[in-house]
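All protein chains of the complex are present and in place, except for one that has been dropped.
Labels A, B and C are assigned to the chains in the order they are written; within every chain, residues are numbered from 1.
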Amino acid sequence: MSKPIAVVDPFPRTMDEIFSESDLARLHDIASIVWARDDAMPENEFALALQEAEVVITGRWGRNEALTDASQLRAIIDVTGAFPLDLDYEQCAARSIRVLSVAPAFGRQVAEMGLGLALAAARGITVGDRRFREGTEEYLHAGNTDTFMLYGQPVGMIGYGGLAMALQPLLTPFGVRIRAYDPWLGDGYLRHCGVEPAGLEEVLETSRVIFVMAAPSRENVAMLSRERLSKIQPGAVLVLLSRAHVVDFDAMTDLAAAGRFKVATDVFPTEPLAADHPIRDVDDAVLSAHLAGSVREGLWEIGEMVCDDLEAIVRGLPPLRLQNAEPELARRYASNRPPPLDDPDH
Amino acid sequence: MSKPIAVVDPFPRTMDEIFSESDLARLHDIASIVWARDDAMPENEFALALQEAEVVITGRWGRNEALTDASQLRAIIDVTGAFPLDLDYEQCAARSIRVLSVAPAFGRQVAEMGLGLALAAARGITVGDRRFREGTEEYLHAGNTDTFMLYGQPVGMIGYGGLAMALQPLLTPFGVRIRAYDPWLGDGYLRHCGVEPAGLEEVLETSRVIFVMAAPSRENVAMLSRERLSKIQPGAVLVLLSRAHVVDFDAMTDLAAAGRFKVATDVFPTEPLAADHPIRDVDDAVLSAHLAGSVREGLWEIGEMVCDDLEAIVRGLPPLRLQNAEPELARRYASNRPPPLDDPDH
Amino acid sequence: MSKPIAVVDPFPRTMDEIFSESDLARLHDIASIVWARDDAMPENEFALALQEAEVVITGRWGRNEALTDASQLRAIIDVTGAFPLDLDYEQCAARSIRVLSVAPAFGRQVAEMGLGLALAAARGITVGDRRFREGTEEYLHAGNTDTFMLYGQPVGMIGYGGLAMALQPLLTPFGVRIRAYDPWLGDGYLRHCGVEPAGLEEVLETSRVIFVMAAPSRENVAMLSRERLSKIQPGAVLVLLSRAHVVDFDAMTDLAAAGRFKVATDVFPTEPLAADHPIRDVDDAVLSAHLAGSVREGLWEIGEMVCDDLEAIVRGLPPLRLQNAEPELARRYASNRPPPLDDPDH
Partner (left out) sequence: MSKPIAVVDPFPRTMDEIFSESDLARLHDIASIVWARDDAMPENEFALALQEAEVVITGRWGRNEALTDASQLRAIIDVTGAFPLDLDYEQCAARSIRVLSVAPAFGRQVAEMGLGLALAAARGITVGDRRFREGTEEYLHAGNTDTFMLYGQPVGMIGYGGLAMALQPLLTPFGVRIRAYDPWLGDGYLRHCGVEPAGLEEVLETSRVIFVMAAPSRENVAMLSRERLSKIQPGAVLVLLSRAHVVDFDAMTDLAAAGRFKVATDVFPTEPLAADHPIRDVDDAVLSAHLAGSVREGLWEIGEMVCDDLEAIVRGLPPLRLQNAEPELARRYASNRPPPLDDPDH
């Protein structure tokens, strides 16, 4: 029996970036692989291959016209971390073609970075280290005038998706109480997950550490407005992990510069950030150049998950490791900028 | 019935520093309190008070001659974080006078900082933040050339005391495997605690992240010699939490400067550190000015534990929150520099 | 704006059985509810109501012909614990009608019972209690000749679905090592869940306690054959939780009667079991009359989950608490006896 055909066209990612050596071997074991090169597959070649393919593993879509002829197709796996913007989700649903995202592969590395940034801000690690370079460090109590411990603090989560679920167990041993705001999730579900459902204002007002992990959508542009940011407790820590899109970045910079609260951010309105952007001079801020989701070994989790689910699909079983595009949300995904963490131009 | 007498002379700590308002009220509730001021109690006054006292809560000892007349004395509580150097432990043991240290009050805040420093080093948080200030930050993969995730890494602990036990639950959700070296503890005990007993060399050679938490003693001066430090894996992270005493600091600085491994340290051979010390220029190092054990709210755990155990002693029950001086180790404590974290001159 | 319509026809379950008072109020709050009675809804009335309904909550299906006219239908929720056998899954998939099962509501209560049965067998609780009634109890060591502790034992799971995932955290504090056999799941997924993938024989041969939790299917009739059961370790404990269907019950009875291993079972080939069935006389066996999934308060989790997901569907969001029928498995569900635990005739 011949193996099922899988087209692997990860551009703008590269093969090495997402597949470890052993997973690459496994990939070829599971299916008959087409392309599997770092440069983008030419469109006509792609369209041709699609006619026989059972699975497409891709870094960009843009080929709805080819969908109709893809009669064997059972799954489209997007390796960027987002769902394709321009996909014909209705057709996929009607034909039971799975649309899958590798977003879960970023959960652990981004969550780990989120905790690291929170501790760096709360305990003054980055600012303390800079003082040492300047020769102005202060020891013991003198260096601890505005620090606090994470233990037992009220914590807020804005957006409770895969990233939040990866972060939650890292926070558990600190005995924190977590309030979560997510308009796409019901209260019962949030309670079942061990967090308290809360309104956005409540999260901002009651938390000592706030993690912003909401995927960007048309509705949430600058959702964290100047007015809302003003509700944050004095001296609290705001950790921005998903996208600058969801926050009024200028307001956030102003308030951080004024010492109202501390900011730790991994994302910026433009990347690279303008050389004269005032946040570069905010002493208390912790600045990270979109580093949370790009650790080398972490990216290999993409390949591991892709292989696990490719194997499941080939065996006629449901994929369980990647994220399924929910039909209810597909239109929302599609009509907006893609969800966070790792769109290629970013 | 009159309340038992407790002398409270916390100098060089202050009352406010260690007692929250509510614990201060509780203190006065439990016992009849003598002194309780920030300045040091005059020796003659102290000697007199000791004759009636059941408990002494103190920041420095140095009064063995007064011990004989302290006929009611049942416990000496040292609030520095160390055990008194010059105490007559034999007399205390023979008379069943408890000698107690507040060291456990530092466990959580130092452990939290230890994790923060490890993540800062492994994920490049401090160096990344400094790049931003210089305008040379690199985004995404380009900024992640030598970072790694803590998840699943082999971790080493040098010294497995109260601090290690506070750190261990914070590491658990990362799924790490922990090897511990502690010459004062048996293999069976370490296994019972959920870590693998290992030799010092094995810990250095096999770990991706190493936490140094050994209390200083006469035997362990520069125990982490140049030769031993050379066994550390390329690119590993060494987190120094207890005392510079246990490491050849010059060798550590050389090796870190040469890029052999990454160092994150909260302690230094002299504090303040010399302005021209070369570790100030090691780009990869994470430098923290003995900040791990002095968070304001964290210090109030001292007062909470002191009140809890004072109450137990007054009720004729064993104290359970502070650390007991073990008779077997008392001589070792006494003949050496005090254990880590918070001796007053430090 | 009028509320969406939901038909609630839980027969053979009753309204009270699955909805607590507060969830019943919530149900009426979320949607305009049709029927909601304990007796079965007449077919013609049902067919009529279906034309307007957005959601159907039902205890039996059997109405495919009505599906075509159900133009508003977005979800079918089966409250028995199984997926409907005779549903036209292809049509549902093509029209993006969710098919949902309340199976997850049974996870906790069945898992708890599974642990209770395992401890009863391993520690001799039921047999010890019976001895007391006969006046033949033996104390201390004499009563512990063939008991063992669960701590640190190798544990096997046959079937790793929702039930296994509910059981796993209950086993974690015992420090057990879990091997799982499940032909519908990939090795990578199982490892990701914290268990070791293993073949059926390996599970049987290496485990001291074996939990059978496999859903019945055409392929797994008597999968635990006499030959396979013979591979179980002497003195091990076999806990049968899903269905008698998956085991050669006569062989299991013989082996248990011969003292080869201990059996604890909640399910039987016929219920009630024949009065003269030999397992009734097996001294070591723990016998439970299908009690694992019918605790009164536990059944209210059905109503809670139904309300949570009804609310999500009405708001245009994906349901997250109930189990989705996976398109890949729908045919397998449909062509077989329903999955375990709670089909109505059982």
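The definition used in the following text is that a contact is a pair of C-beta atoms (placed from the backbone, for glycine too) under 8 Å apart; a residue touches a chain by one contact, two chains touch by 3 or more.
Just so it is clear, the structure is predicted and the values come from calculations on it, not from any experiment.
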item	value
Chains in view touching the one left out	B, C
Residue of C:95, C:177 or C:290 in touch with the missing chain, whole complex considered	C:290
Absent-chain contact - pick from C:170, C:222 or C:314	C:170
Chain not shown: contacting residue from B:25, B:94 or B:142	B:94
For chain C, residues in touch with the removed chain	17, 108-109, 112-113, 115-117, 119-120, 123-126, 128-133, 135, 137-141, 143-144, 147-151, 169-170, 172-174, 271-273, 275, 280-281, 286-291, 294-298, 346
Interface with the undisplayed chain - residues on chain B	93-96, 184-189, 192, 304-305, 307-309, 311-312, 315-318, 320-321, 326-329
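Here, only the chains that are shown with their structure count from here on.
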item	value
Chain occupying the middle, per Cα centroid	A
Chain whose Cα centroid lies at the greatest distance from that of chain C	B
Rounded Å distance between chain A and chain C, as computed from the means of their C-alpha atoms	35
Whole-Å gap between the CA centroids of chain B and chain C	51
